[in-house]
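Notes for the one structure printed next.
Left out: one protein chain. Kept in place: all the others.
Chain naming follows the written order as A and B, and within any one chain the residues start at number 1.
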Amino acid sequence: MAFSGALTLTDLNDFITPSQACIKPVEQLNPPEELKEPGAASTEIVIDSSGSYYEVSASGPVPNASTKTTEKKLQQAQISLNDCLACSGCITSAESVLITLQSHTEVLNFLESNPPPTSLSHKVPVLSIAPQSIASLAASVSSGSSSAVSPGQILRRVQAFCTQILGFEHVYDTTFARHIALLEHTQEFFERKRGEGKLPMLASACPGWICYAEKAHSEMLPFIARTKSPQQVMGTLVKSWLGSTWGQQPDQIYHVSVMPCYDKKLEASRQDFYNDVYATRDVDCVITTGELELMMREKGWDLSVPVNDEDAPCHNHSAFPELLAHPGTSSGSYLHSLIAAVTQASPDPLDLTVKTVRTSDYEEYILRNRITGELVFKGAKCYGFRNLQNVVRKVGREAGMQVGRGAAGRMGYDYVEVMACPGGCVNGGGQLKPAVRKKEDEEGYTRSWEDSGVQLPDPSEDAGTIQGPKWGNKEWTKEVDKAYWHDLPTPPASPTPEIQAVTSLAESADRLALRVKVDLCHPKNVAGQSDWASAMDQGAESRRRDLFRTQYRAVESEVVGLAVKW
Amino acid sequence: MDVDLPYELQLVTDLRGHEERAWQIAWNPVEPLLASCSADKSVRLYNYQPSNESLKFSHIHSIPTGHTKTVRSLAWSPSGKTLATGSFDSNVGIWEREGGHDGDEEAADWECMTLLEGHETECKSVAYSSSGTLLASCSRDKTVWVWEVHPDSDFECMGVLMEHTQDVKCVAWHPSEEILASASYDDTIKLYIDDPSEDWFCFSTLTGHKSTVWALAWSPKGSYLASSSDDLTIKIWKRVAEHKWECALELKGHERSIYSISWGKGKTGEESLGWLASTGGDGKINVWDIREPPESSTGRVLSHKLIATLSSAHDVSDVNSISWCPREGFEDLLATAGDDGSVRVWKVVPSH
Partner (left out) sequence: MNGEIFNPNPTVFALSKRSGRKSKFETGRSLWIDNEGPLEQTDDSEVESIDQDEIFDLIRSIADPEHPNSLEELRVVSAEQIDVGQNHVTIEFTPTVPHCGMSTLIGLSIRVRLLRSLPQRFKVDIKVKPGSHQSELAVNKQLNDKERVAAALENPALVETLEKCLETAGMQSELYD
């Protein structure tokens, strides 16, 4: 098995699986020269011990007696992630070939070949890690020890590993980038509410969902928020904002992000996040939580061992506020940040009611005016491919795109937090697998989990009972969710004293966000900028859009006859 | 005709009208109505009435469907009021009758109530659960979808099952329980149930066929499942525990792919598990009487007897679909659809 534990196909359950074969043809760079005998194609493909493919002409009368059996090495398929974005062959990235271009090996290779800082061609290596990845690591470490390890402690240990062992110069978590994404996202929502764009607005942070919508439901694209995901905001922050404070150009920084999801690799590869001027991407390489864990194991790093000062509350020297908690969901609280903003903007007090639709992966949130009872806001969180289908269906129907007439009542959502994975981002395809009880795989991976989970237990056992399915381990997802919220109630329902500290942290984050906005957008009226939402002149607004928003485009399918899979 | 069989197939009618290959027929479970679908993208509806000791079939309506490609599959809801169509255009159409109720069929018009989108490629089969509250569909995109039927032709997606590694050819619901079976080009059969607190999931995979499994048919009481394949066999799987099926019988009798099977009650009494009819690329129809082994017998093997057979049922054409009439009193009535575009109705009668 050539794949490392972090990259086995069973791990690639980003929940929207490829359904057709990849149509990207293999380009042959060196046309093989060949003398073919009449009649049968008498060649076969052999694979040598190194895994290379050879074509061998095997039999038949040899035209030239001195010619020995000819072998020629075949080109291996090279498929870039960009090819995948342009193709409708598979719905998401979940194909092993795609992953080699953005892998932990790639990261190690880069670090190894990076010239020393004294060299002009040295690049500053920066790593950003998603809070869901930290939670996955925390849950995994905690399950093996008597006391729970906090996300803060994990962040310190990851920072120690990445700087001391791997040679990264800076390691951040992505929550400040998410803070900006939430501010911009709220801004966009109010724009749409004013009539500048369509409602309901649908979340834009899940790359699996974006990819699926572009390939299968282009009619959804106008509804999807244009705000960049936290990963891509982080890219802008690191390459444009931090870079300029360091005196580095974007191409002088190598930015790696650690994400709970394979599809984030696709997201980082999008043309929209490529800087033509400096020929560089905002995020150069994306690795999953599992790949980070694998690197630690390969380097002999034990994440369960504490590092110095890991309980220090906050690193003052960090460029960003760390581990900002955004109360709501462990997938980024996009819905809850809007609920908070709508509540804050309302002159009258509002009441929130929550209704679970079948499972916790589909919940409706309704805000009503406490005095008049008037409906002010209706939103939903909606996770998993199945629920996503229902959102697509309902939004499409309301927008009048649906053929037929069914008379179902208006869904009437203002906003839907859509995520492709059941359980949301904490259950992303790139996360660590459930912590292992002894009976499982030594490496800590339940590699054959899907098989054993789906099939009946040993027939000699009670055949009348069947083992659980299927999408992922729900219990484990709960553990990761718990680690994500750590000391906070899960999820925090209303502001309590514990959250006071969080609130002041959020305020400092707001102030820094404002600074970032002013630094990057250069509004003419700097003094008039009191918060993220403050209006700016046209030029600055257009810069804001370039920096913090993106765009989507429908991918057409099956237009080349030779490539059609039937 | 083949000799020495106790029954023979008598042609009741030959219904022409489709301009291209007819893929499937479906008997309305309540009313005297037979529907057929075709590569010509239309659905044709026929009613039937007794006439001189036989049945008279008349074409009463054609639905142009609006599907942009072949209409591959048909299914009536158990109430007989709704018809679902699965098309190569990847969509599932839901049809209901507007106006012209009972007795005035010709005035009725069939309207598309809703379109279920979601499959990425050709939809190959659709099926309603026995209660009529669930609808399943499958596709070359390797997925099986389960939809919940809501009032006012609204549907909610309950599950997208990505278990098969290839094209899914057929879905079939258990006759009384909420168990779904699917058959695939990957040579396997998969069985699914709902976990009420979560999603639908596959609890068993039946392997043994050596090529594409084209069709599935549950026995009338649901303790057996029959499957037919490109490997020229029909396998009968017995339910040996609540969630466990084992192969109990293999039938042979076709020279080309067996595209369709149907398991009806038959007319040979309670001891029989019913009549299993099969057809396929060899143009032949076979009818078997299937029985459980006597109590005394130790073997698990079911007893089976070929009771009727007919070659060239649609002349030189492949026969794509076969179906027993589910209505009481019509247990000996079979319909078939062929590559010649025709729909034929057969009666199983004792041989002279």
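Assume a contact is a pair of C-beta atoms (placed from the backbone, for glycine too) under 8 Å apart; a residue touches a chain by one contact, two chains touch by 3 or more.
Since we're looking at a predicted model, the values are computed, not measured.
Asker: With touch defined as in the header, list the contact partners of the absent chain among those displayed.
Answerer: When the entire complex is considered, the left-out chain reaches A, B.
Asker: Given that one chain is not shown, which residue among B:86, B:159 or B:281 touches it?
Answerer: Final answer for the missing-chain contact: B:281.
Asker: Of B:31, B:111, B:148 or B:167, which sits in contact with the chain we cannot see?
Answerer: That would be B:167, which touches the missing chain.
Asker: Using the touch definition up top, pick the residue from B:79, B:131 or B:211 that touches the left-out chain.
Answerer: Missing-chain contact among the listed residues: B:211.
Asker: So one chain is hidden, and I want to know which residue out of B:117, B:199 or B:318 touches that hidden chain in the complete assembly.
Answerer: In the complete complex, the chain left out is touched by residue B:318.
Asker: Going by the touch rule given at the top, which residues of subunit B touch the chain that is not shown?
Answerer: Within subunit B, the residues that touch the unshown chain are 21, 39, 69-70, 72, 88, 121-122, 124, 140, 167, 169, 185, 211-212, 230, 256-257, 281, 316-318, 339-340.
Asker: Go through subunit A and note every residue touching the omitted chain.
Answerer: Touching the missing chain: residues 24-28, 31-36, 38-41, 43-45, 55, 74, 83, 558-564, 566.
Operating definition for what follows: only the chains that are shown with their structure count from here on.
Asker: Quick check: how many Å separate the C-alpha centres of subunit A and subunit B?
Answerer: Each chain's C-alpha centroid was found; their separation is 43 Å.
Asker: Enumerate the contact residues on subunit B facing subunit A in the complex.
Answerer: Listed in rising order, the residues are 66, 94, 112-115, 117-118, 120-121, 141-143, 150, 152-160, 162-163, 195, 197-199, 201-205, 240-244.
Asker: Please output the residues of subunit A touching subunit B within their complex, sorted ascending.
Answerer: Contact set of subunit A toward subunit B: 17, 19-20, 91, 216, 359, 384-387, 389-390, 393, 396, 402-408, 422, 454-456, 459, 463-466, 468-471, 474.
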